[in-house]
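Left out: one protein chain. Kept in place: all the others.
Note that the chains take the letters A and B in the order they are written out, and that residue 1 is the start of every chain.
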Amino acid sequence: MSEVERKLSSKFYSEMDKLAPRYPTRQALLLPALHQAQEETRWLSSETMAEIGAYLGMHPAKVREVASFYTMYNLEPVGKYHLKVCTNAACLLRGADDLVEHCKKKLGIQCGETTPDQRFTLMEEECLGACGTAPAMMLNDDYVENLTVQKMDEILVKH
Amino acid sequence: MAKCTIDGKTVEFQPGTNLIEVARSAGIEIPYYCYHPALTVVAQCRMCAIEIEGMPKLQTACSTAATEGMVVKTTSDRTKQNQKSVQEFLLINHPLDCSICDQAGECDLQDFSFKYGSDKIRYEEERRTFVDDDMGSVIKKNMNRCIHCTRCIRFGAEVAKIPEIVAVQRGNHTEIVTVDNQPLQTEYAGNYADICPVGSLTLKDFRFKKRVWFLKKTETVCEGCSRGCNMELSHEKNELYRCKPVFNADINKWWMCDEGRFNFHYVNDEKRVISPRIRVGSEYRQAEWAEATDRAASVLKNTKMVVLVGSDLTQEEASFAQKYAKSLSAPIFHFGTPGVRNASEDSDIDSLLKRKSKTANLHGMEKLGIAPFESLPVGITCAIVLRGGRAKLPVLSNITQVGIGVFFADESKSYDVILSGPSFAEKDGTVVNSQGTEQKFKAAIRPLGSSKPLGEILELLGQTAKEAAR
Partner (left out) sequence: MAETLFIQHFKDDSRPLDYYLGQMQGYTALKKALGMAPDDVIAEVKKSNLRGRGGAGFPTGVKWGFIPKQSPKPKYLVCNADESEPGTFKDRDLMRYTPHLLIEGMAIAAHAIGAHVGYLYIRGEYTREAKLLQAAIDEAYAKNYLGKGILGSSFDFDLTVHRGAGAYICGEETGLLNSLEGKRGEPRVKPPFPAISGAFGGPTIVNNVETLCAVPFILNRGGEWFAKLGKFEKSGGTRLFCVSGHVKKPGLYELPAGGATIRELIYDHCGGTLGDRKLLAVIPGGSSAPVLTADEIDVALDIEPMMKAKTMLGSAGIMVIAEGFSMPKLIRRITKFYAHESCGQCTPCREGCRWMEEVLGRIEDGKGKPKDLDLLLDVADGINGKTLCALGDAAAGPVTSFVTKFRGEFEKLMR
């Protein structure tokens, strides 16, 4: 595994080296490493995961196994703006399904798809923990709450 | 010993033993899929859930150690209801393609369905399907049949020590894969097919070859190396189809390597010489036994002989050869694996089973006092080479050679005569493994062609020589 070429930045490696002493095992760095790598590369390719595996002394299959368990790791390319609209109970009660339909129509894509210009990826999301300010969504790393169709339109136009 | 009660029966147990094993020791079957005595207990399939007095919920027998005075019910209504429901859950997405599944007849899902399941299907939705990716040359994956027991994952990580089979995605979408469909690297891949309780991982080698209920099985010992893994040969109409390991706590546990598993193929190989063969000029032809032994006797006449025995022969065969050599005052040596001349040079190749000596009876040869072959003693003009099928033939130049045992057409060139003998699958006999344990080869099939036992051939040869001398 040692012959894997290093493509992740030196920042990635220095961040991970800094974090390493905080855990008793190397493998515990896997989730932080996947997050950090995704921040650099936007999505996690086979090569990136193999590189992380090599760094942590893990078989690439184990890296894949873990990465694919968590929905936040993008194992395929995503658009510049990643819209994750919560449609779970509390948001549904507040009209989230209409918002999703609106987005689909506006962007011309289905959930799980990316616009041809690679700008928007639309996804239905599970509960974001923002039920008191429903409906809510994530726009990349940020929460957008108390959503309305108008607010959604403003966001889509702005970006 | 501690005691508990299972289905009204008092059962003794060693503290720490799980309820599946405790029940098994009393002849009570608790069905399970994910449990395997060699692997970490994960309690995932939920099939082994049983009732324990004083506990409100059903408990999984695999993950519950028996305790003194415990009262267990494996056939209560609640237990049965759970078994029925787990069976139903496992079948809703199963393709029910038993008619073309190689596992049929040896499938836990099939058997438990009959025993514990329902006769009705209530599932009306579309079944979940996967595209089957390749996993290399040994294993055929059929994900649609998978019941997610994860035995394969644990076998790779815990036994084969290569975590190359993993589960990706999660929940209902969980799929068993190798990363990017890479071929399996382990040299123990065949075990994946053994531990898979359904037809999800089957042997490519055995695919669509035979319905298993037509096969007869013979328990014997692997001849692939000096480990001596216990195994079973499946055969029909004097043809070998499959080989599987048989549990032996002291030698191979539940496992065997692929080399050993697929070794049997040479037995039915068409290039194998299964009747006597003699050289006529630069050509070879088949001969009757009488003609071949005559020819051998004449080749051997007035030569200075050496007897070379493969360490793939049984103790009994090697003893015959020893006697034969003694009667001719010829030196005798054994050969088998280049670089592994004696037991002290034999060692483990990996942490599981594979040994350096690629023959089964190196250690037996030493027991018989036969020395390893290094080079031809001065003045030798002829060699009798006896071989079981695995031993690597020594390269001997400028002497005449007679081969006795298992040889292949492309090996015949250096031999004036080949007297065909039985492979390990066609004979009974004793071999001594690297631990010094004596084990028995058992004949699974009759000798192929007109092959004769080695002892008989040597006797025949002796007689012919005597007659010629008269």
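Everything that follows uses one rule, which is that contacts are C-beta pairs under 8 Å (C-beta built on N, C-alpha and C of every residue); 3 or more make two chains touch, one makes a residue touch a chain.
In this text the structure is predicted, and so the values were computed from the model without any measurement.
When you scan A:E76, A:E126 or A:E154 for touch with the missing chain, the hit is A:E126. Contact between subunit B and the absent chain runs through residues 41-47, 49, 57-58, 60, 63, 82, 85-86, 88-90, 92-93, 122-123, 125, 128, 147-148, 150, 167, 169-174. For subunit A, the list of residues touching the undisplayed chain reads 19, 22-25, 27-32, 34-35, 56, 65-66, 69-73, 87-90, 92-94, 126-134, 138, 141-143.
We adopt the following convention: only the chains that are shown with their structure count from here on.
Rounded to whole angstrom, the centroid-to-centroid distance between subunit A and subunit B, based on C-alpha atoms, equals 48 Å. Residue ranges of subunit A in contact with subunit B, taken from their complex: 46, 59-62, 64-65, 68-69.
Those residues of subunit B whose C-beta lies close enough to touch subunit A in the complex are 162-170, 177-180.
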